[in-house]
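What you see is the complex with one protein chain gone and the rest in place.
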Amino acid sequence: MSESVAEKIDVKHFYLRRIHSLLGVFPVSIFLVEHMIANAFILKGPEAYNGVINLLRSLPYLIPIEITFIGLPIFLHAVYGIYICYTSSLNLKSYGYAKNWFYFLQRVSGLIALAFIAYHIWDFRIASEVFHFEVNYEAVRRSMRVPWIFSFYVVGLVATMFHFANGLWLFCITWGITIGKKSQRISGIIFSVIGFALFAMALQSIIVVRG
Amino acid sequence: MAEVSLKKKVIVVGGGLAGLMAVIKLAEAGYHVDLFSIVPVKRSHSACAQGGMNAAVNTKGEGDSPQIHFEETLYGGDYLANQALVKGMCEKAPHYIDMLDRMGVPFNRTPEGLLDFRRFGGTKFHRTAFSGATTGQQLLYALDEQVRRFEVEGKVRKFEGWEFLSTIMDDKQVCRGIVAMNLNNMEVQAFKSGAVILATGGCGLIYGRSTNSVACTGSAAGAVYQQGVHYANGEFIQVHPTAIPGKDKNRLMSESARGDGGRVWTYKNGERWYFLEEMYPDYGNLVPRDIATRAIFKVCREMNLGIDGEDQVYLDVSHLPHDFLMERLGGILHIYEKFVGEDPTKVPMKIFPSVHYSMGGIYIDQNHMTNVQGLLAAGECDYQYHGANRLGANSLLSCFYGGEVSAKTAGEYLSGLEGDVDAEVSKLAGQQVKKEQDANERLLTLRGKENPYVIWEEMADWMTKNVTVVRNNKDLEKTEQKLKELQERYKQVNVSDVSEWMNQPLQFTRQLGNMISIAQAIVKGALLRNESRGSHYKPEFPKRDDKNFLKTTLASYTPEGPVITYEEVDTSLVKPKERKY
Partner (left out) sequence: MNQTIKREDIEIKIKRQEGPNSPARWETFSLKYRPGMNVISCLMEIRKKPQTKEGMKTTPVCWEQNCLEEVCGACTMVINGRVRQSCTALVDKLEHPLRIEPMSKFPLVRDLVVNRSSMFESLKKVKAWVPVDGTYDLGPGPRMSPKEAQYRYELSKCMTCGCCLEACPQYNPQSAFIGPAAISQAVLFNAHPTGKRNASERTRSLMVSGGAQDCGNAQNCVQVCPQNIPLTQSIAEMNRDITKELFGFLKE
């Protein structure tokens, strides 16, 4: 009896890990891309940006959508990610290979990204509800003009984008999409390009918004 | 499993190919098996076999057959092998290849997807199935996997990290189990069984540096020899012509390097001299091992033509296409590069002969039973198949056949056992355990001056110098004296570790005592065999002497030294003819 129970927990653990991997891409990565594109409207000026924000905020069932497709997935991905960090160890000194560094950075970047996202959500989503102010171009500009917030954003974005790009590379391996050395190298190149591009977009947005 | 009747229980000592084959056959036949091994069985010495395994399948239209394989094996062994078993082995060979193929051994294949075969020494046929350059490893793994499956099914219990110390024998000299030592906590325990199969491998460590693995001390054979089991043909030690000399061991450069086109040469008068091809135009570089070894010895020692004036000649594959080399020989060439630091596809390899295999071993009859009832032997530790010299790629084969036959015999023997075996064994077991515990205690409390490893090294130097390729009676007599001296000094040994936890020096010291006893049997056999046959070469008696020595040497232990008697060889199937290549 106890063995079969243990087996069930065993199998559950497998599903959790795979769900963690899946959540990272769908919906978290997809939302990230969408979010970056929305932010890029900053480049088109305050009106365009505010327009996009207002459009998004006027979506029907906004709160359920936000919770189901953004909040909860990120939360679950993060909780299990912290558990993964707990089960990891470090041996960069003896085995300083690039992939081993990536293994380490994936975990570190995940933790930084989590802190960053938590602050970001508080600042631009929850605080505005609690203290009843509006999030718009002007509000973003105010924040970005604070040097420590801006610096934190740069660090947060680097971590997030690394975690995103390397995460996609990992996703392809975890689901058996890229198997051989060659395909893993190619996917590595593709995701690096995407990661860099997205980071550049985000960076440009927060620099431009400062004015 | 504790309640299994001894009539259904067999102990196998040694987890190399022969041992594992015996285990599989016994488990399949419904017996319970306890398998003992010093090392995890997957690390057994069988893994070292590189080139392949012979089976006359005639897939290349050359007209090969098991009969020819049989005749060549006898011929290669200078007719010292008993013929019936050799015949059985050669006939069964293609079956073993099929069996291993079904077990998933990744043999090299032809484009059609069939098994590929290569040429080896002592034959003109493509008869050797192979798996890259690590055939032995692959065959060992295949059996290891099947045994693991039986283990999961509860048919086999493995005792890895246990050393065999002695058999439990009743007063009628019938074997009733073994006493073994747990190499972690050094505990000595008795294990009872209806029959015991020893598959404990060769004894190369007697020679110090050989191509053998560190576990190949011959200790188990030495232990049962001292308990009254005969040791047969000990003087026949194969020296492999091509090995890489090393500080810790000599590493084999497989015969397959020559089988696939490698050439042996040295400089004579400033020019390349392919001496094997010149001396033996028919077989060229693929003459049997003893012949190639003596040729290299002659070139280096008598003619002083070794490379750089040292004991070494070239084994050259650098003229062969790179891709071909990588596919066929990648593994062994890689070994050379790893241990020497030079790329053999570009520069010729420097090699010299090294002790490699013991044709002799524990005496067994035509059913693999020793002269002690209930005690069997198979694999390199027995003496049956290779006569005075073993053909390349026949050793793996003899492991399978020996394992199978001994398993069959053990089964038949068990079903013939009468009376309440289980009851009478317990007392005997206790006595034997006490004896072995006392032996350990004695060694641990001795505070002598002699380091066991130093004694070992001295024995190895003497044996390598005087009891390998060229043997002279005068030197053999001196070696005999030297071994006596070492035996005395052994009594003054200092184990240098008194720990009761993983005491490796104690383990080794016990092995050393047994090694000395086998060395004595080897030397005495060599001394009395006044002829040249196969690997045993005496310049004083350069000819084979069938009248006096077409006989099996039987050494029996006495505290004063081995007593040698002889037994007729079974030559009922093929009449001996002169061995000429």
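In this document, chain identifiers A and B correspond to the written order of the chains, with residue numbering beginning at 1 in each.
Note that contacts are C-beta pairs under 8 Å (C-beta built on N, C-alpha and C of every residue); 3 or more make two chains touch, one makes a residue touch a chain.
Keep in mind it's a predicted model, so treat the numbers as computed, not measured.
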item: Visible contact partners (per top-of-document touch definition) of the missing chain; value: A, B
item: Selected residue (touches chain absent from view) among B:106, B:321 or B:430; value: B:106
item: Residue touching the undisplayed chain, where the options are B:148, B:298, B:408 or B:484; value: B:148
item: Residue touching the undisplayed chain, where the options are B:415, B:431 or B:496; value: B:496
item: Chain not shown: contacting residue from B:172, B:338 or B:575; value: B:338
item: For chain A, the residues touching the chain missing from this view; value: 7, 9-11, 13-14, 17-18, 21, 84, 86-91, 93-95, 97, 99-100, 102-104, 106, 170, 173-181, 184
item: Contact set of chain B toward the excluded chain (per top definition); value: 24-25, 28, 39-40, 42-45, 47-48, 95, 98-99, 101-115, 131-132, 134, 136-138, 141, 145-146, 148-149, 151-152, 160, 184, 213-215, 246-249, 251-252, 335, 338-339, 341, 451, 453-454, 457, 496-497, 499, 501-502, 504-505
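Rule of thumb we're sticking to: only the chains that are shown with their structure count from here on.
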item: Separation of mean Cα positions, chain B and chain A [Å, integer]; value: 62
